[in-house]
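One protein chain omitted, others in place.
Now for subunit A:
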């Protein structure tokens, strides 16, 4: 399901006033789900069913309840154009992935890095590898043993969506997907 949410600009202005200056110095999310709509209102164009996407005001992510399927914590994080740095949103998803992997130590993870269509095939292979490595490093920094994580790049060979030059479509292809399997963990 795809949801379009319109926030009144007045409400946004109020909350912006209440934020101290230092809190505003955060890196913008790589794939900003908000666009400016008619009349200056902020229009949310993210998919609320997309794991890892939170609506404003949602509580911070908690560790998944035991027995949670991996898919429920969010398998996929998204990146900016030609970029491999992790957005705040991506970090939240990966924090949940790390917690899940810590709880489910019998599982190993393969991280698949992907790129969008613009750019050459071989550059995008390298870029996908860089994205997968960003994810791997974050998971390791959050306590997952390095030996449980492998990385792989598909470049632009396996897009999630078939896009023309549509920016909002292309951003769905700039991603890293974590796949888990109950195999030789620790190998």
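As a convention for this text, contacts are C-beta pairs under 8 Å (C-beta built on N, C-alpha and C of every residue); 3 or more make two chains touch, one makes a residue touch a chain; residues count from 1.
Following the convention adopted for this analysis, contacts and distances are computed from a predicted model.
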UniProt protein name for the omitted subunit, picking from "Peptidase U32", "ATP synthase subunit b", "Tol-Pal system protein TolB" or "Electron transfer flavoprotein subunit alpha"?
"Tol-Pal system protein TolB"
Against the chain that's been left off, what residues of subunit A make contact? List them.
82, 84, 117-123, 125-127, 129-130, 132-134, 137, 151-154, 157-162, 164-165
